[in-house]
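Omission of a single protein chain aside, the complex is shown with its protein chains in their original locations.
Chain nomenclature is as follows: A and B, assigned in order of appearance, with residue numbering initiated at 1 for each chain independently.
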Amino acid sequence: MKPIVRLRGGSFTYPGARSPALDGLDLELRRGEVTVVTGPIGAGTTTLLLVVAGFAPRLTGGTLAGERESLAVRPGIVFATPWTQLTGLCHTVHAEVAFGPASHGRPREQVLAVADRVMRQAQVDHLADRDPNTLSGGELQRVIVAAALALEPDLLVLDDPAAELDPAAADVLYALLREVAEAGAAVLVATPDVERAARVATRALRLEQGRVVKDGTPSEALE
Amino acid sequence: MTLRDLVLVRLGVAVNLVIGQIVAALLLPVFLDAVGTILLAALVGPRAAIVTGLTSQVLAAVLSGNFAWLPFGIIQVIIAVYAWVAARAGAFRSLYTAIPAGFLLGAIAGGTAAPIAYFVFGGATAGGVTAVTTVLRGIGLPLSMAVGVSSIGTDLLDKSLAFAMVALILRTLPSHLAARFPALAR
Partner (left out) sequence: MIGYVAGDSPLHRAHPYTPLAWAGALLLVAFAVSTPAAIGAVVLAAVATAVVGRVVPSVMRPALLLALPTWGLLLVLHGVLGPDPRIALGPLSLSQPGLTRALVLGGRITAILFAFLTVLATISPPRLVEAMTARGAPFGRIYLLVSTLTLVPRMRSRAALILEAQQCRGLQLGGSPLARLRALGPLVLPLVLGALAEVDEQVLALDARGVTSGARRTPLAPPPDRAGERAVRWVLGLLVVAAYAAKFAGHGL
């Protein structure tokens, strides 16, 4: 099966930076797979997510060298801090989750159906009429994940998504990632929580100084 | 305006609306309600700064209920354009150039307020308008968008301080953030 994203010799340098954040990186991501990437701070894990999903350099500026091929039409992204990912326009969780498909001009019935489905998937349907600004960090993060899923992404990248979640909610989230992959998307998640990610991931990468230093199965990564 | 500009304008408006509480806690006789506008002028450009200023005027009215002050929005435009010109001229490179530049803006802004106040309050003389506006502030009219509608003295201090604040912000900006603003490249 053709990889949905392929990087060959990928190097990325942020504007004004002296050294590249990613250095000659080779990577292939496939649909149906959950890949976890770890690494120390500054290793380039967040940058990798942005480059893979096509948000860098488009929205961040900077230069990308090497080859990047992507078949993804609907990349989704989830960051660690929920508050900055709110649109600020929506007064209910339901509206927040529906925002993505609505912004794409999908028909109303479709938008509502998708929103209901992903809210149930992310277990936030009981929060549907709540104001997002009144939710706890953990609840809000699950809403953000639902909002990302509402777009039915074929490539989903997540940056430490369970940082604000308690252990039970984190388990639910990672199980959800496995579901998303099994539905046909490629999932790439950056997290220091390798143990939890390893339970659902099919592949584990370790980054150091912008380079892949380990690429294997999650059990290998846990050694 | 790009999406990034939009998010920055929103930040600028929020800064305009929020700095007032810091200033009040410090019991300083200023409002500093144009710092966001001036910052946007230096970071992005005149159009973004104008949108910041006008949006701030509208939202300040929405938050405080005082819609009668909407006509003073024109002063926001003046502040935005002036700040952009000052930024291009390098005024924010040092406090020694920023403060006098702000001082001049204070004079301009304060001076422009008079004809607007005349229109809204029908002040018969310049002296009368000044009396009106000084007393309004003295009564403690609870609004932060009384830009320029103040004694000229307060405006001079307010804008000098605002320019100094923006110069400090720009100087303290980490290089990786600064690199994302092409308007800063001198």
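Some notes on this structure:
One rule holds in what follows: a residue touches a chain if its C-beta (ideal position, glycine included) is under 8 Å from a C-beta of that chain, and two chains touch if they have at least 3 such contacts.
Only a predicted model underlies this, so the values are computations on that prediction, with no experimental measurement involved.
In the complete assembly, the contact with the undisplayed chain comes from A:Gln85, out of A:Gln85, A:Gln121, A:Gln141 or A:Thr191. Here one chain is not drawn; of A:Ala147, A:Ala162 or A:Val212, the residue touching it is A:Ala147. Touching the omitted chain from chain A are residues 50, 53, 55, 59-60, 75-77, 79, 81, 83-92, 95, 98-108, 111-112, 133, 147-148, 151. In the full complex, the hidden chain is touched by chain B at residues 1, 3-4, 6-11, 13-15, 17-19, 21-23, 25-28, 32, 35, 39, 51, 55, 58-59, 61-68, 120-124, 128, 131-132, 135-136, 139, 141, 161, 165, 168-169, 172-174, 177, 180.
The rule is short, and it goes like this: only the chains that are shown with their structure count from here on.
Computed from the mean C-alpha positions, the centre of chain A lies at a distance of 39 Å from the centre of chain B. Residue ranges on chain A touching chain B, taken from their complex, read 14-17, 59-61, 88.
By the touch rule above, chain B contacts chain A in their complex via residues 3-4, 10, 175-176, 178-180.
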